[in-house]
Each structure stands twice: as C-alpha cells, then as structure tokens.
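Starting off with a structure, shown below.
A single protein chain has been omitted; all remaining protein chains appear in their positions.
Labels run A, B, C, D, E, F, G, H and I following the written order; every chain starts at residue 1.
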Amino acid sequence: MPSELSPIHSKLFEAKAAKGLTFDEIAKALGKDEVWVAAAFYGQAKFTPEELAQLADLLGIQGLQASLPDDSWWPNRGLGPSPPTDPVIYRLYESVLVYGHAIKAVIHEKFGDGIMSMIDCKINITRKPDPKGDRVVLTFDGKFLPYAKW
Amino acid sequence: MPSELSPIHSKLFEAKAAKGLTFDEIAKALGKDEVWVAAAFYGQAKFTPEELAQLADLLGIQGLQASLPDDSWWPNRGLGPSPPTDPVIYRLYESVLVYGHAIKAVIHEKFGDGIMSMIDCKINITRKPDPKGDRVVLTFDGKFLPYAKW
Amino acid sequence: MPSELSPIHSKLFEAKAAKGLTFDEIAKALGKDEVWVAAAFYGQAKFTPEELAQLADLLGIQGLQASLPDDSWWPNRGLGPSPPTDPVIYRLYESVLVYGHAIKAVIHEKFGDGIMSMIDCKINITRKPDPKGDRVVLTFDGKFLPYAKW
Amino acid sequence: MPSELSPIHSKLFEAKAAKGLTFDEIAKALGKDEVWVAAAFYGQAKFTPEELAQLADLLGIQGLQASLPDDSWWPNRGLGPSPPTDPVIYRLYESVLVYGHAIKAVIHEKFGDGIMSMIDCKINITRKPDPKGDRVVLTFDGKFLPYAKW
Amino acid sequence: MPSELSPIHSKLFEAKAAKGLTFDEIAKALGKDEVWVAAAFYGQAKFTPEELAQLADLLGIQGLQASLPDDSWWPNRGLGPSPPTDPVIYRLYESVLVYGHAIKAVIHEKFGDGIMSMIDCKINITRKPDPKGDRVVLTFDGKFLPYAKW
Amino acid sequence: MPSELSPIHSKLFEAKAAKGLTFDEIAKALGKDEVWVAAAFYGQAKFTPEELAQLADLLGIQGLQASLPDDSWWPNRGLGPSPPTDPVIYRLYESVLVYGHAIKAVIHEKFGDGIMSMIDCKINITRKPDPKGDRVVLTFDGKFLPYAKW
Amino acid sequence: MPSELSPIHSKLFEAKAAKGLTFDEIAKALGKDEVWVAAAFYGQAKFTPEELAQLADLLGIQGLQASLPDDSWWPNRGLGPSPPTDPVIYRLYESVLVYGHAIKAVIHEKFGDGIMSMIDCKINITRKPDPKGDRVVLTFDGKFLPYAKW
Amino acid sequence: MPSELSPIHSKLFEAKAAKGLTFDEIAKALGKDEVWVAAAFYGQAKFTPEELAQLADLLGIQGLQASLPDDSWWPNRGLGPSPPTDPVIYRLYESVLVYGHAIKAVIHEKFGDGIMSMIDCKINITRKPDPKGDRVVLTFDGKFLPYAKW
Amino acid sequence: MPSELSPIHSKLFEAKAAKGLTFDEIAKALGKDEVWVAAAFYGQAKFTPEELAQLADLLGIQGLQASLPDDSWWPNRGLGPSPPTDPVIYRLYESVLVYGHAIKAVIHEKFGDGIMSMIDCKINITRKPDPKGDRVVLTFDGKFLPYAKW
Partner (left out) sequence: MPSELSPIHSKLFEAKAAKGLTFDEIAKALGKDEVWVAAAFYGQAKFTPEELAQLADLLGIQGLQASLPDDSWWPNRGLGPSPPTDPVIYRLYESVLVYGHAIKAVIHEKFGDGIMSMIDCKINITRKPDPKGDRVVLTFDGKFLPYAKW
C-alpha cells in the first residue's frame, strides 16, 4: 500500500484482506465496477453515505460513516511518485511517453480540437484468454470535450 | 508538432498535410491501425522497408528509404515534457496519477504478480456516439507478463 | 515573446506590431474576445480557416492559410517554464499555491465532487477604475463537471 | 485535507464538520467571503484576534486564541505539490500554462508594464445556472501595480 | 536499510541478522537464488505462502503469514532516491548513463526492434577470482520482447 | 541517434550505415568487443590513434584523426535524459530501482564494504536461444574495490 | 552574457562595450540608476520610446526603436538557471535560503501580515570603503503591501 | 513556523510568544540586530554560550545551554522549499531571478571579478514612512571578495 | 545534525558531546584520521567490530555492538539535499560546478582516460596559519583508475 493512504483507507484495505474479498466481489455488492471501487479504496473516488453504509456492513467495520462524516472535504486525488517507480504503474506512464502524441493526433482527426475527459470517464479491465499468454484489456471510455471559443 | 521531431519525421507530416490524408486512410493503405501509424510518424514505432516504400508512394516522397537506410538504429522513444503540458496528453497522465493504483490492484487480483506489457500491446481509438456528447473509447490490449522467480 | 513560439506565430506578432493593432481591436474584427485571440496568437487556441482568412486580411499577411493548411495537427498547448519566472504569470501561479485548496473546498461545497472545466471555460479581463489604483478583474467562467461513477 | 496542515488548522476543519457548517455560513457570521475564510482555514490567511474569538464561539472550540496567541509569526503560505496532482487544483494550474501568456499580454495592453497583485486581490466564486450544466464563475479582482523605475 | 522499508520487511532483516544467516544460505533453503531472495527481503519480489512458511521456520518468526495474509496487494516496487546517492547503487546507474545507448544499439542489431524484459529476467552475482583483485560478475538474463505492430 | 552526439560521432554512424557494417563486424576488425565499440561510437569510450586509423580505413572516412587530433580532451560521458524515456534503456534503469538494493546487499555479503567498479568493467551481450523466446544475456564483469580507511 | 538574451539586447551590450561606457555613465545620461539600467539591458525592465531614442544616440545604434517598436509585448522577466550556478548570483540566492525566514519574521513584526513589493521596489549598490576590504552595500527599498481581506 | 525547526528552536519561539517579546526587544537585550537574532531563532546563526545564558534568563527557559551544549556541531543552514512558496520569501527569490544579473554586472563594474560575501554580511531592515504607503528598506552590507588567481 | 541520521548514529554524536571529545581525539584513540572518523559518525563509513568496541569504551556507550551486530548490511551512503543548502557544504559543491571541468582536463593530461577514485581515496584537513586569515587545506588523495577496454 502506498504510504500516503489515510488511516481510514488503510482500515478499508485491512478489512477487505481479513474478509478475503476481491474488488470485484465488493463492486458487485455495491452495484459498481471493480476499478471504480479500487479507486475509492485508495481515496481517489468518493463513496456516497449509502455506499459507505453498505461497505461497513459488508466489511464488518463499525463507525465508518462517523470517520468520513463531512460532505465538505475529501482526500486529495493523485497518488504515488511521478514518474512512477512501480513497473505496473510505470508501463501506463510509458504509454503516455511513447503513444501520447499519437493518441492526441488521432483524437484530433476523429473529433476535432478538444480533449478526452478524465472526469466523465469510465475505466474497465477484462481478461482476454490467449494461447500465447492471456491479455489485459484496459478500456477508457471518456466524453469528448471540445474547446470553448469566446 | 513537438520540436523534438527529426527532419525526416517532419517531412512525413508535411507530406501527409499536403496530400490531405488522415492517419486512418494511411493506415488502411498499409494494412495497419491508425494509432500505430501515428506513433510511427512521431518516430515512436518503426516501419519496415516495405512499409516505407508503400508510404513513399502514397505520400509522393522521394528518397524516403535512402533517408532511413540503416536497420541498425532508430530514433529514441519517448516524446514531450513530463509531466505533459498539453491538456489532451495530460489527461492520460492524470489517469496514471488518479487511477494507476486501482488499475494495478485489479490486474493483481485478476492475473497475479506481474505487469501488463506496453511492448506487446495494441492500442485503438473508436468514436462512440452518445446523445449527451460522443465519447472517445481508448483501448489498451497488452499481454500479461508474470514476474520471473529464480 | 517566449522562445518556444513557432515561426508562423512569431509572424503574427510582428504583423500585429507593424499594424499597431491591439488584441481588442483584432478580437472585435473577428467577433471574439481579446483573451481568446491573444491565446491563439501564442498557439494556445485554434483559428478556423475562416478566422485565418479574416486575420490575413486584417494583418496584411499573405499565405497565412497555406502556412497552417492542415486540420490534422496543431501546436502543443502549454507555454513557458514551470514555475513561471515572469512576475505577471507567477502571480497567477501563486494564486494556485495560496488559494488553490480554498477554491477547491468552496467548489466542492457549492457543486459537489467534480471540477471546474478549463476546456469549456471562458476568460475575460476588464479594467475596474479605483481611486486607490485601478484594478484588474480576471474572470474564469467554466462548466462544472461532476465525476463519473461506474 | 492536505497533510501539511498544522494541528490547530486540522481542529478547525473537524469542528466545522461536527457543526455541519459551510464556509459560506461561517463567512456570513464573520462578515467575510467564503473563499477568504476557506483560505484562512488552510492557514493561508490570518484571522484577527476578534475573528478568532467569533470563530471559537461559532465552532465551540475552547482555547483557540491561546493556540494562536502570538502576533509575531504565522504558518508559511503555499500548500500542496507543484504541479498539483488533484484535478480540481490542476485545472487552475493548467490555466497558467495555457492562458498565462495571453493574460499577461492583455494586462500589458490595458494597463502597461506591471502586474496584477495577488496580495491586494479578492477572489469570489459564484454558481451560474446553465441549462447545459451549471458553471463556476471564479473572479480575481486584483490591484494593478506598475513597475517602479528609478 | 532504506527508510522506506515496511515494518514486516524490517523484521525480516532483523531476524536474518539475529540468526547470522546470509542471503545465500536462505536462498539455498528456499530453493531460490540469493539475489531474488534479497529483492524479496526489500519488498521488491513476492514470496508465495509456502515460501513464507519456510522462511518463518528458518528465521524463527511467528505470525509471518498473518502479517502478509492477503494475496490481493503487495508493496510498491522501486526503492531509494533517483539518481541513487549510495556509491554501489550509483555505479549501476552510471552504467545506464554511459553504456545504455551502446547496450540498446547492440540489442537492436542482434534481436531487432524490441526490449530486454526486466520482468522475465533472472539476475545472478558470482565472485570471479583475479590476482589483480577479485571481480564481481553480474548477469542479467532477460527475455527479448519484440514490439507489437497492429 | 540522441541529439547530443557531436558531428564527428554522427559521421561515424552514417559511415557505418553506408557500409552496412554491424558493431560486431567493426569490433572484430579492431580486436574489441561490440559493446565497447558501440560505446565509443556514442562518444562514451576513447579510441587510440591506431584504432582511429583502422576505423577510418574500415569505414572509408578521410581525416578522421584530424578531427580528433588532440590527446588532451574528450567528449563528456553520460548520455540521454534521466530517467530514460526510451523503453530499452528504461528497463536497465528499472533494474536499478527494483534490484539495486538487493545487488548491493549480495555484493556486501560476498565481498565486504566496497563497490563494483564501473571503470574497470567489461560488458558483454550474448543471444541465448530459448524455445519460449530467445533471451538477452547481459554481463557486467567489474573489479571489486574495497573502501579505503585512513 | 547569459545565452537567453535576445539579439537586440546582445547588440546593446556590444555597443556599450565598443563605446567603453559603464552602466553608471549610461544611467546618468538617462537620468536613471545604474542597477535599473543594467536590468533593462538584460531585458528585465522596459525603456520608454524616449529613453530608447536617448540610448540610440548615446551608443550610436541605428534603428533601435524600429527593433523594439511595439508597445504591446515585452521579453519575459526571469533569467538564468535556478538555483543559480554563478557564485555572485548564488550568494543572493543563499541569502534567501539562510536569511529568508528571518527577514519575513522581522517584516511581520514591523509591518504586519503582508509583503515587501518587488514591483514597487528600487535597488541600489554603493561601494563602502573599509580598511579590511571594501564592502558592497546593496539596498532594496520596496513598498509594504498588506494582505487584502474580503 | 517551518516544520524543519528542531525542538529546541521551536521552544525558543514558544517562549518568545509567551513573553510577548519582539525580535527587536530581544536583540537590544543581547546587543545584536533583530535580523541576526531572528536568524539564530531559526537555527541559521549560532549563539555563543554567553548569549544563550542571557537568552535563557530573558525568556525564562531552563536548561537551554544543556540542550545546546556541544561546540562541535550545529544545525544545517538553509530552510524551506526552493523555489519558496511563501509570498514574502518568494519576492526575495524573484529579485534574484529578475535583478540578479544586473546586480552582478554593477558589482563587476564597481569592484572587478569577485563576489559580495554572504558570510561577512550584515542585514538590516528599517521602516521608511511614505505618504503613499510605508516602505521596507532591506540592506545587505557584505564584504567584496576578489577571486584568487594562482 | 542532518535529520536522516539513524538512532544509533545520533547516540554517537550525543555521547561525543557529553564526553567533550573532538573527532581528532577520537581518531587518535582509534588510530584513524579525524575526517574518516567523522564520516563514520555520519554513517558514511563502516567501523570494524574491534573499532566499535574501542569506541564504546571511549564514549561510555553500552551495547553499541549489539546495536550494529550484523555484517550483512549498512546504512546507505549519501547525505543531505542536492544541491546542498548549507553554505559550508555548498562551497564544495560550487567547486564541482566551477572547477570540475578544469580538474577533469588536468587529470586527463597528467594520467590519461580514467578517473580519480573516490573509493580508494583518503581525505585530510589541516589548518594553515596565514597573517591575512588562516586557511583550510583540504586534500583528496585518490588512486587513478584507467578505463578498461575490452
């Protein structure tokens, strides 16, 4: 676990390990996707009070809502060193270094001058069987936002 | 265009603009995907001599192979400042900062201790119509590589 | 002028100086705001072919469209060192350091978990007379984007 | 909350959450704006002893003045990593990268050689209803300071 | 020991010191190589539950598996400052600075466009006697991975 | 080719490409190893006048010695950005991040307090056939240097 | 001269050298202080058209105003690496590292919560004879600006 | 207070606040200047044992000398991030960026090739009344040191 | 003392202060030089078990060997920020910036292509009386290591 995690998020990870649950199992219980739930465990997404209540039941944690009672603030997003040192996360970063300009150029040709939103974006991971070695299929589905002109 | 482009890659972009071709049209002519072709235009992937010959015909460039004659070396991969300053490329980088740990955790749960390769990886971009605003669907399809133990 | 400007953008600045036009005068001719026009002069926003034609007439530049003929690429956004060394630009950066968390907290209270878009955002500058010294009123009007959950 | 907050500022946030007050409600009680109050909660602005007394009453904190008794020092201004990793704060930073030169150029045309003060500056945030999605209107109202010559 | 070590990894080092065992002796007991075992002690490789059980016996640590119960997460890889300040580790880094391009060029000539995997890679260290001073022979044996084209 | 190469080194690469020679073929002609020769082509090792004469003959370059006449200075060692952005070179750097402490610990156990020299060090690359995919075997053979005490 | 100087500013330095004038002599001719004039030579302050005309006469440069004709833009302020590598400039930087907090604390005690302006600031250098070695007396005379509250 | 302060220096600040003394009042009691005393409070200058005894009396701290008993070591000089994030300290840093070269050039003209010492340097701050707003006069009085030649 | 010191090294410094011993006195007792002993106090050199026993006697510390029992690991070398902020250490760093190339050039002329070892290197400091102010004579005596060729 990265050392920047707050105590409440560390407790979530510990309870998950003690229960032996996967993110996918937790996600199904909450009606969410496993990547989004994992992001919320790392403090990078925000549970509603209802989701916190469900999570507290599922993980057997008491006082979870009391620990996160206030709607007016939330842990800062952004985690880990940059550039990343962990090889799994570095490979994502390497895709920005090597393919970032190509992705930008193709988005520009297909959509015009604008960006792919990372706010209105859904991320999924699936396992694709392959006789030469199974593959990770990582999908970003983000809204195109054209630049305003004024 | 990023200022690090070599003269030969700048010439590719100019010829493409003069011909009015999209990456998709060039890719179809070469039997490749548009993202891979865009990456090769930025010097981040390597054409074979046969692809260079096709490209020279398509773009009307003379002496393209003579400019890239040697099989023994190739421009360095990695382009642009880090962190990126361009908003399109920054959003990809933001996905590493915000969702990198979640993606790593889910890959670990689904596949075990290893990485998603960015070398044996195929990247595609499609446009998904949506009444609230069309969406960019960006897919990374990379081989899972388990860590060696010895 | 920052040294990263491309030749075509440097030529725009020279023609503007030779004609003695302000950004406001150019903006009125194009039906745009002066801040957006200044951004486009620095290569940070994109003129349409029609706007380029108007601009070429206004500034007396020949071949402007031929210099920027291709819809498929565009100069990278992001300009100057970070942190900025110029005092005018540094003060904007200082507002991020000193007031960034406060602005985030108030946006969160007023709108919920999301961001203020810098893509769908309009920026204006007005001069507000004040007997103790006139004031710069700088306004960002950006769409609120709530975080997707999935 | 950013981890650099001092214990006394953390206590302010906890008391605010326990009372269920918004920055706007606290600001109205103190006769101040919510952005300024939020900045002071983050240790980026300085309460007077009178304001501290009012705040202690409002939040039900005892000994607040005793915790901040000395007029002779104050927490350092400047908070969080640079460049920011949180997307809300990064967007403000992105405005410096993308629009900083344009803002500087227009200030220069309208006011001459000088800066917009970030010391004698007032910042406000309002919610502007919009059928396509409400908008954040963020305003900086700062005194123009011409460069001294000597 | 680097200060980033987790408590459980620090305990491994302390137990190893108390038992007076070398990495080579531990590695032989586990049927592994000493470099891999040292990497796992630093949290840079992952023991299986069976290996943890063997290790607990060998080092006389109780509750080792209970401290590392969960298969679903693992400490981040990547350790120490970059560039390294310790002279032993810096020399490895210096080999990247001085010989990195040469190694890349020779790999390219011998294998084509691709990389030497650092995931499917085995590292060994042997002592080679030499009358002028014994030598360290450090070997990386990594799978060649050709770049995908698509 | 990295942009930091001096004109004379760029000429070496061009002549090598024009002759269609590999580093291995050049190395055999000079009685050296291909990695060392590649390092010298990048200005990271120093040819003797005799080697320069042989090289000039082999590559058909005139005036090579005249371009490098002086024994009293030599291009600076160290090439490319740090951390490296090219994936081939980055993997070497990743080995420092992930395995550097383990390598240091094993060297310390086998040799005592000191370093593996990167000055009196020989580096070789061989291709090891493997039915699952051929492997790169990269060997560093460096003298152990114990720390002086005084 | 720092390499970032624009051609027009380099020409000013060359003309000054050719005329054998000191900054003090030029300053007296313009009715300014030598430090301000030196700053303007480095592009860090802005001459009026009248001052440019006087300067052109004094230095014997033709077309100086034509080279700097436009009132609408000006070279970016901020020069040289940070931290500075030149020992003279580094010592000023060292004063920030060593005495910055002390200076801030004393300003706070003497003036309250605010800053010493570096915009409305005049800088002088005088030579103070001293039998143990003459001394440089460097004075910053800057307006105190109290923080706005709103 | 910056977080790098040692416990003993934090205690000095607390005692000063409890006594309600200004740096100027403490300085007068010690026969020193307030800027030097403030620097020593931040651990950036060194009290003699006699000064420590006087200070202990003045502030009512017991065992102060016992806390700093050893003449053989002293806290490291240099405090806070670089570039500074606090606006008061940043303005000093800005003077290096904007006026550093001008100051260097004038010192060179007035004194020759050498530096203004920041070791044999005295710093004072005075308040200069001004109807347009009082001014901070900050003076550095440092010995000129010519470069040795040998 | 730098904050990175381990508890055992901090205890060495405290015991040294309590005994009122100088590094020179300790060095004479151990038969070593004071600079080497100071380096070992900072964890930058390694005592033998015999030296630790002598040191424990001299400083009156019990259990020193038990605190450092294991021959298999040692604190990382490299201490403090880079570039250094303390003026004493910065001056050494400044010598690298200003005289590094000159030193390299003269070593090359006197010895050929190689380095001065910082591993087999002895460092001494002597006080040289001088009527204009005593001088520090700092000597590095390091073995020349020629580059291997292979």
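Everything that follows uses one rule, which is that a residue touches a chain if its C-beta (ideal position, glycine included) is under 8 Å from a C-beta of that chain, and two chains touch if they have at least 3 such contacts.
Just so we're clear, the structure is a prediction, and the values are computed from it rather than from any experiment.
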Only these shown chains touch the missing one, namely E, F, G, H, I
Which residues does chain E use to touch the chain missing from this display? 83, 85, 87, 90, 94, 97-98
It is residues of chain I that touch the chain not shown, namely 2, 22-24, 34-36, 38-39, 41-42, 44, 77-80, 82-84, 86-89, 91-111, 114-118, 121, 123, 125, 127-128, 130, 132-145
For review purposes, identify every residue of chain F that touches the missing chain, sorted by number. 4, 69-70, 72-73, 75-79, 82, 118-119
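The rule we apply is simple: only the chains that are shown with their structure count from here on.
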Once the contact rule is applied, which chains count as partners of both chain A and chain H? C, D
Could you compare the number of C-beta pairs in contact for F-I with that for C-D and name the larger? C-D
Name the chain whose C-alpha centroid is most distant from the C-alpha centroid of chain E. G
Of the pairs A-E, A-B or G-H, which one shares over half of its contact pairs with H-I? A-E
Centroid spacing, where centroids are CA-atom means, of chain B and chain F in whole angstrom: 29
Residues of chain A touching at least two other chains: 2, 22-23, 36, 72-73, 77-80, 82-87, 94, 97-98, 105, 108-109, 114-115, 117-119, 121, 123, 145
Topology of the chain contact graph, where touching chains are joined (line, ring, star, complete, other): other
Just spell out which pairs of chains touch, all of them. A-B, A-C, A-D, A-E, A-F, B-C, B-D, B-E, B-F, C-D, C-G, C-H, D-G, D-H, E-F, E-I, F-I, G-H, G-I, H-I
